[in-house]
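Removed from the display is one protein chain of the complex; every other protein chain stays in position.
Labels run A, B and C following the written order; every chain starts at residue 1.
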């Protein structure tokens, strides 16, 4: 069966799915999204694109943005970044403050909220938030080769109004001397990065540089690509990372907007989106669709 | 550079290494092992074997045994095993009892001690410990294609004498009704499985069935192999699993005896051993040697 | 209103109470006790006794026994006991193992189970359990001035069969080198001490030595009495200790058998019993009765 047919079949199965999970509603703007949507796009190393469903509908990428800020920070600071944030899975919810307390304000990895705030803080480093957000948008547009990628200001505003937990994390780290910028500036930048909107085709293209394929844009060294993929594998799905590795077997990063960006090293990049989340906060149908894709294609990196 | 030369070069580098970590001494018998040893063995999908250093010296495989009991349990019970043990990294030390308390006595994954006790308990299931240990030895000998693999009774005795923490975990789970057998029986079996001795060549051979290579013995379905590899990737090195994924990029399982068993899907299986441990409880030189090997060969599964 | 009338009125109110809490059933023998019982007895410094309800029905004193072992240990070891157990409230359930892990196996206070095991272990100290239990019974009989106090062997057996959590605590502390005796011996002694049976009149008499009244038997120095009373105030009711201080304002110790022993310094000692427990594991009607008594008599030590 060719890839186009596989994608179409997955799209059809997901369109008929009954248990679609629950839309995140702690950010009011996200709570308004229609749960009955599903989109998927694949870009192969050969440059073919396959898509199905709502693959051209923009959605809020939310935590998927953490991969792009990590790529920028790693490119700029190199290994010194790891003095400020760890590389271990957390075993706790994405927004937990518990481990910060027992580990002196150093977040366990760059994909929990506290760690992502550190990454954003390290890029911000004295610049104006507007400037840093501009740099981030340029990076994402370049990696996706598409200039039509923007921040949704309504979502950003909604995040700002309800972002007390992230502010709590930021002030906690500030109290341990872990932030370079004022907590409001780091949080403000972070709220906006989460509000970037992309569609599946754009996101699948934006992930190409992480495949390491020869045809992909070369934005980072191979070693840095491997490290980002390793982190996505062990920490990319909050406290459901082990399950994603177990069921899908590919590095990926999910967001509460329902998007998941997945890397198939040397072969392809994938974006899948469906707004309903499972109990771990990852897209219910998105995870299921990726499981189907991995099984049918044999793309698991685990043999 | 061919693989034999790569292995020889790594062997030479490790022989000259100064910081060799510290031998685990909480099990007295292990504390007596000479720290200045290093061995490595690779078996390729084509069936070639490359080795260096003390690759024929037997060592206590300790937690590496958890992979073999998991393979047996998964083969026998299938997916129902996951009702009794989770698949998520723990974010805590290998012997922590904390998460058991917050998660009603269900261990987070089969590679922390509590989870491994559940796996052993599920194989034991009413049989005599001696019988179960016999089955385990048969499995390991078959997978390694070598009958000269035994349990070191002195080590087993030493584990029994100092195994209060594992007994504590077992009684804790028993108090939540999570054990099928009396805690003493499950613990007794577990203490003996940890005391199996193998050398690097034997262990590299024993891991072949997890590569999924056509030439490898077929002991489990491909899906089960992928799941075990995924678990080794996210949980195989205690609270250093993220770092191993990050630095090496291959599924592996370490033991406090200083051994690490590593799978290169479809390509090779590796065993490395050096008794000195790093701060996370994983072999200091073993981890370093695997990092060298992965970098030189480009075997990382992350691109 | 005189004390006899107050006690009678409380007895009448409790007999009519509807919400009587729930009997602990994790120890099967305790689960069989009839919930519709309530007894209360007061012995004043002047030596008067007032009683109501089922004040002569024996019940399992359970954790109330921890006060007597503490008195024995403190009398024998003096302040050196505090090297092995702390004096701070725990903020967690009575059987929690969490804090043991973060505090290297040293229990927070002598009234959580782990701490009580340490106290029993310190009295046992090489003696046979039978001998230590004999000493404990002699102490309790002497303090109550009543030889008709015994261990219920059926309850002790029931505790032994279901005592995995206490065994887990004991092995955990043993793994940190905190026990002087084999975990089985310390646990076995502990299971029996919890199975002592007394009635309210006996228990109120047994508590007289803690009032410090001149008429009371002098079994400990005044300073040691104050310390035991302080510990009962801050830690005597598990994670409901703050609430008991807040509502009743008197030092007391509760047990899951539904008994509460209360000290009114220089004035009286009280025992109350009703088997139904509240959400914190303390006697529902017992606590309410003590609140009534403290309010009517003005016996609160807080002004």
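Note that contacts are C-beta pairs under 8 Å (C-beta built on N, C-alpha and C of every residue); 3 or more make two chains touch, one makes a residue touch a chain.
All figures in this text were calculated on a predicted structure; none of them were measured in a lab.
**Student:** When the whole complex is taken into account, which chains on show are touched by the absent chain?
**Tutor:** Within the full complex, the chain not displayed touches A, C.
**Student:** Tell me which of C:24, C:116, C:233 or C:271 is the one touching the absent chain.
**Tutor:** C:233
**Student:** For the chain left off this view, which of C:28, C:75, C:217 or C:242 is in contact with it?
**Tutor:** Among C:28, C:75, C:217 or C:242, only C:242 touches the chain that is not shown.
**Student:** So which of C:7, C:24 or C:263 would be touching the chain we can't see?
**Tutor:** Residue touching the absent chain, from the options given: C:263.
**Student:** From the listed residues C:21, C:86, C:129 or C:183, report the one that touches the chain absent from this view.
**Tutor:** That would be C:86, which touches the missing chain.
**Student:** Against the chain that's been left off, what residues of chain C make contact? List them.
**Tutor:** Within chain C, the residues touching the omitted chain are 86-92, 99, 108-109, 210-212, 222-223, 225-227, 229-231, 233-235, 239-243, 245-246, 249, 251, 263, 265-266, 295, 300-303.
**Student:** Could you please point out the chain A residues that touch the chain left off the display?
**Tutor:** 96-98, 101, 162, 164-165, 167-172, 174-175, 183
Here is the rule we use: only the chains that are shown with their structure count from here on.
**Student:** Chains touching chain B and chain C alike, please list them.
**Tutor:** Both-contact set = empty.
**Student:** Using Cα averages as centroids, what's the distance between chain B and chain C in whole Å?
**Tutor:** Between these chains, centre-to-centre, one finds 47 Å.
**Student:** Between chain A and chain B, what is the separation of their C-alpha centroids in Å?
**Tutor:** Distance between chain centres: 32 Å.
**Student:** Return the residues of chain B touching two or more other chains; collapse runs of consecutive numbers into ranges.
**Tutor:** Within chain B, no residue touches at least two other chains.
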